[in-house]
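Shown here: the complex without one of its protein chains, the others still in place.
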Amino acid sequence: MKAVLPRSRRKERSPELGLRTASFTFILVMVLIPLAVIIQDGFKEGLAEFWRQVSLPVAAHAIYLTLWTSALMTIINATMGLLTAFIMVRYSFPGKGILNAIIDLPLAIPTLVTGVMLVILYGPQQALGQFLGQELGFQVIFAPPGIVLALLFITFPFVVRTIQPVLLELDRQQEHAAATLGAGRLTIFRRIIFPALALPTFSGSLLSFARAVGEFGAVVIVAGNIPFKSQTAAVYVLGAVESENRLAASAISIVLIAISLAVILFTNHLLGRRRGA
Amino acid sequence: MQGVRKLILLASLLAPLLAACGTAAAPDATSAGTGGKVTLVLGAYTTPREAFAEVIPLFQAHWLEQTGQTVSFEESYQGSGAQSRAVVEGFEADVVALSLEADINRIEDAGLITHDWKAVGAGGMMSNSVVAFAVRAGNPLGIRDWADLAGEGVEVLTPNPATSGGAMWNLLALYGAALRGQVEGVAGEDPDAAFEFLKSVLANVVVLDNSARDSITNFEQGVGNVAITYENEVLVGQQAGVDYELVMPSSTILIENPVAVVDTYADEHGTREAAEAFLEFLFTSAAQEVFARYGLRSVDPDVAAATAGQYPAVSDLFTIEFFGGWSQARQEIFGETGVFNLAIQEVQGQ
Partner (left out) sequence: MTTQRIVLPHKKFRGWGLRLLILAVYLYVGVLVLAPITALVNGALQNGLPSFLAALNTPEFWQSFSLSLQIALGVVVIQAILGSITAWVIVRHSFRGKALFNAVIDVPFAISPVVVGYMLLLVFGRNGMLNPVLSALDFQVAFALPGIFLATLFVSLPFMVREMIPVIQNLDRAQELAASTLGASRWTTFWRVIFPGLRTALLYGVALTMARAMGEFGAVLVIGGGVQGRTATTTMYIFHALEERQYVEAYTAAIVLGLGSVLIVSLADLLRHRTQH
């Protein structure tokens, strides 16, 4: 139903345009121009040189480490996030309110603090760190597991909070019907609930992946930053920036931006309206 | 009702701001023309932090006495490479005190330093030190010299040469000692043998920190068995009550720390007079004695002679000249195809 607006409202175009101009200018200046500058800087010496920087063994490995730690983290996050969201929505149990508050904590804690906390907890000087390191031979801090742990902490709320609203809105009719037909809880979950949650789980996971790929503050404290062993792409960029290796810095930054942008575009497409598409 | 709640929230957010406004430090005027006050901006590397904390008040008193002008300082401490880069990119330091000459050269090349900074004081060098090791109290692994760093199960800490000047000194000392035949089991004057030795030590490195200070504090947190570091870094740590030992290798490099006035910024801020005076002050025995107290080796011959006893002797001391100067060293050792990057690549490839 299209409302027919009175003639006096035709002048509304100007404020509309004003809003759009303000918004466009804001995004242009804040996001697009810096992006353009870095893209220009990265390709300044041509595509061949850009590619060379990206395929340098140390850079390639940094990107690889970033991707696999983020991916591993995403899988764990998806599983535990789904589980957490499920029990939060469907059940009542002691301490639920506190749990709810704790879920949002990582969002408010600065990443530097996250890194510091993890080093305090798992560092080699602590009992826990020594136990894990010496007894079990499992090194957490200054090794990839530390990276995964930091990323898990930081992105914990994303999957949970993406699934919860969908779960809340879920139509229970089908589940009721299945129950009356004799389906067990597990079957109901597997055949009815999970398919409905697949999309938000997936998109929440993608969001946390995109976030993890660019993470710096926690990782630089916790990772060890050894080229080829524990140096992520973001930390590599820092090294490049600080040793005035502009081309390397720009090239790898572009790769990181491209990955994030691709994941986000895909996620927005999946989540549709909810994200404004 | 809703409005009241919102008001309360707004008030609770604004209150800290109002409080903050009261405590916020207003930046001082940086122009010397405003009566009796001037601000000097110092950009330094991480290690002399504590030393400057003592030297600066001395200078402030000295300057006040001499000119009646109050000089306040704004200090920034980060890895030498990072600091140098920052100055080039726009960090308006009036004076820079960095870990190695090459980082000053970078600022020079950017056109920000236009005078002959080496003509000031003792060849432009504010202090000296040497590369040494920090080991746990009691030296449980019995680390005595470079060769021990390549040992089985030894965990080594050294910073990242991309950001830290100290890291570069460390690696040059290591590689140089090997080339000079001062490392047990490594043939002298044999670049291949030295390269292999470098690789074996790099294989033992567990963390590459951003700066020398980050590296040693990590070591103090229990990471690794030995940290390659500045001699004075260990001495400062010991003064701060940390329980570790200093081990001096038989052969090491002389670390010379340059200091210079950044002409462009000093002139822009109108602080040249104070900046040059500060530099001059750094070479006086008063300041040099403070540096010595913080484990740095003095460039003043008298102070050096007086404090010689507090430093371990070095049997084979060489300088950057062994590598043909910093430009050559940077290219050959730390360039993209330099020794260090090749070594790291091969080590991790295994």
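Residue numbering begins at 1 within each chain, and the chains themselves are lettered A and B in the order written.
Here is the rule we go by: a residue touches a chain if its C-beta (ideal position, glycine included) is under 8 Å from a C-beta of that chain, and two chains touch if they have at least 3 such contacts.
Nothing here was measured: the structure is a model prediction, and the numbers come from that model.
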Contact partner of the left-out chain, one of A:Leu56, A:Val213 or A:Leu247: A:Val213
Residues of chain A (touch criterion as defined above) contacting the omitted chain: 3, 5-6, 9, 12, 15-16, 19-20, 22-24, 26-27, 30-35, 37-38, 41, 80, 83-84, 87, 90-93, 95, 99, 101-114, 116-118, 120-121, 126, 149, 152-153, 156, 175-176, 179-180, 185, 210-211, 213-217, 220, 233-235, 237-238, 241, 249-250, 253, 256-257, 260-261, 263-265, 268-269, 273-277
Sites on chain B contacted by the missing partner chain, in the whole complex: 2, 5-6, 9, 12-13, 16-17, 20-21, 23-25, 27, 41, 43, 46, 49, 74-78, 86, 88-92, 110, 211, 213-214, 217, 220, 237, 240, 242
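What we mean here is this: only the chains that are shown with their structure count from here on.
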Geometric centre distance via CA averages, chain B-chain A, whole Å: 36
Partner chain B, residues of chain A touching it in the complex: 57-58, 61, 119, 123-126, 129, 141-142, 220, 224-229, 231, 238-245
Chain A partner contacts - residues on chain B that touch it in the complex: 79, 81-82, 85, 88, 106, 160-163, 205-210, 221-223, 341, 344-345, 347-349
